[in-house]
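Here the complex is missing a single protein chain, while all its other protein chains stay put.
The first chain written gets the first letter, and so on, giving A and B; residue counts start at 1 in each chain.
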Amino acid sequence: MMRTIEVLLVIIIILGASMIASFFAVLPSPREVSPLNLRRLAFTTLQVLDLNYSLSRIVFMSPNDPAWNELQIALSACLPPNIIYNLTVYEVQSGNATELYKYMNISISNAESLGIASDAASYLVASSNVTFHVIPEKIGERGVGGTLYVLNCSDARGWWITGYTAQSLAQDLYNLLSPYFKTTVMVQNTTDFGKILNNNTLQGEVVQNAVVINTFGEAIPIPTEYCKQPYSNGNYANYSYFLGQQVRRYNWTWASIVGYPFYYVSNTGNFTGSDDQNTYGIYGMKQVGPAGLNAFLGGLDNQGYTYNNNGITGGPNDDPRLASVSLSSDAIYYCNYYGIYPSRYQTSTRALPSSINTTYHLRVTTYVFNPVGNWIPGAMYRHVFQGASNITGSLFALGLTRTPDIRLTALGLLCDYKPRLYRSEYTAANTSRLVVLQLGLLGGV
Amino acid sequence: MAHITIEYIIMVPVLILQIFLFPLTASLLMNVWVDSRRTLALREAASHIGSTIQQVYFSLNHITVPAGTVTQKLGVPPFIENRPYTGNATLKPVLDPALNSSKVLEITFRLGTIGTAVTTSVVLGQNFEWRESTFVSNSTNACILAEKFVNGTIRLYFGG
Partner (left out) sequence: MAGSTIDHLISVIVFLGALLVFISLFNQMIQTAILYQRHRYLATKCSDLLDNILLNPGIPADWGKNSTRTLCGFGLQDPEFTQYRLSPFSLMRLLSSSGEKVYYSRTGEWYSNVSWGIGGGYFLLQESECINYSLASKLLGINGTYGFQLAITPTVNVSIVEDKNVASYLRLNITVMGQGSPLAGASVDYLMFWMDSSEPVRNSTRTDSLGFAYLDFNGANGLPRIEVSQNKTAYMFIAKASLGGLHGIGYLSREIVTKAGNIIPFVENYGNGTVGTVLLAHKWGKNDPGPGDSQAALFFNATFYVLPDSFSPIKNVTVEGHVTYGERLDYYPLQIPTSQVGYLVVTYWTGREYGMVVMPWGIGTIGFSVVFGGDPSGQEWVVTDVRQVLVGDIAYQARLALWSLEGYGVVG
């Protein structure tokens, strides 16, 4: 009998131990075991509210602005009713501030306390007033040159710039390229052009090592003083030869934006006869023909002047692939860097042959378009005498068909000179705020 | 006193048996719990690493992401019950025709010297490559390294 009683006592003791153990073995509530990912929910809620930068805009408004009410209504509407929230805004401090985030006394909440089982997400917003500054390096800042001449001669006419005027092209080029040069000068007439050809400054700029952009397409302005012998020899091919010499002498970069370079000369003050037209009805102009380019290259290479009117450019008739030429990979890369986006595909009807590199001691430093066989649709040609190492004059030629896209001119020049862009810091003072959304769960198990 | 003899013949062996059985039973029960806990912790780490591999792959697979290298630190504990764990992965052939041209990466994790092992599978795209590597949880530089090449191939491997 005693044994049975002892066993009963043992059972009571073990039962007691089991009950005491079960008090301590408290299992968590289902909500703690399988919680909602409140942090992700908070983050995605802030992202949704910032669609079209609505949250960014409201956060920078005064605390009394009714937009804060709208934000609270939107926040209440997009969260389930059992979720309590607290949205707080902090100012992001910069400079020598002791704390990075300063509480702004702006808070939206639907509960006094979120309890201990809450989670939060933060979201950085920038004021819409922030201007993202980009400071370009100036060409010539660390070396020579730095002058950009844009031919804007009011007394000259252009050809193959159909749909534009030289003046409108000049203005666009000025807007695109002037931030990258120390000095940009609009050459307003052929007289001023004559001055710089004679190494005279117009606005105190440096004439040497300048970039000269001819906005007149296949025509070039000719100052009055050169509308005579010997420059008029060969239908003004000798003037082109003289230009080539000056480009070499001053180490200019001459930019031809479209078509056959140096094909016409133009001066509306001097070419006033009934025959002074380009045979297509544009007056104030004389046709030079292919001899112009040949003479220019001869002058650039300091060869003796000879009249050679044989055409050297090529088009789709010479190679069908010239009907659609594509931007080179370098050019595509710099499109993104400088933010200039011309069409990737163009038609080249005046591509230059690669043989001119040998004939005139030229080196291609930048291909704007991929070469097609022996044809170069668009490139920067630098003249270097044999045995020398320094550059003595350059030609930038885009042998594309009309109508010119001056973005290609700007892109090509920038691809070759590669001025750096210095981007300003993002977190300027009083322009960034941190929004913290804290979420908690209410009720349930 | 036959009944006393019978009693002792029955009782003594039973009592002696209890001395061994009860500790064994208690140990067995606790082992089940400990094993399950370890396996679950290891499976959670494995699942998280598999998910991270998948997310890194899909992030790099986006058309706007250029070629380059990415290092992804893993938010997994270095020890499970004071034991480090290691992982290996192999690209398995796709047997299920429904998976078409996907690739399946089978990752196996082992816990210390205990032998607990879990496997997780991650389905990835055709341009995925895996380099043989071992994940060591208690390495200070344990991470996932990802390389995207110009031809679009994405190679991942354990680092550290």
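The rule is simple: a contact is a pair of C-beta atoms (placed from the backbone, for glycine too) under 8 Å apart; a residue touches a chain by one contact, two chains touch by 3 or more.
Just so it is clear, the model here is predicted, and its values are computed rather than measured.
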| item | value |
| --- | --- |
| Contacting the left-out chain in the complete assembly, out of A:Thr44, A:Ser107 or A:Asn200 | A:Thr44 |
| Among B:Ser47, B:Gln72 or B:Asn88, the residue in touch with the chain that has been omitted | B:Ser47 |
| Absent-chain interface as seen on subunit B, which is shown | 1, 3-4, 6-7, 10-11, 14-15, 18, 22, 25-26, 28-30, 32-33, 36-37, 40, 43-44, 47-48, 50-51, 54-55, 58-59, 61-63, 96, 98-102, 104, 120-126 |
| Those residues of subunit A which, in the complete complex, touch the missing chain | 1-4, 6-8, 10-11, 14-15, 18, 21-22, 25, 27-28, 30, 33-37, 40-41, 44-45, 47-52, 54-55, 58, 67, 69-71, 73-81, 83 |
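Definition applied: only the chains that are shown with their structure count from here on.
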| item | value |
| --- | --- |
| Euclidean distance of C-alpha centroids - subunit A vs subunit B, Å | 49 |
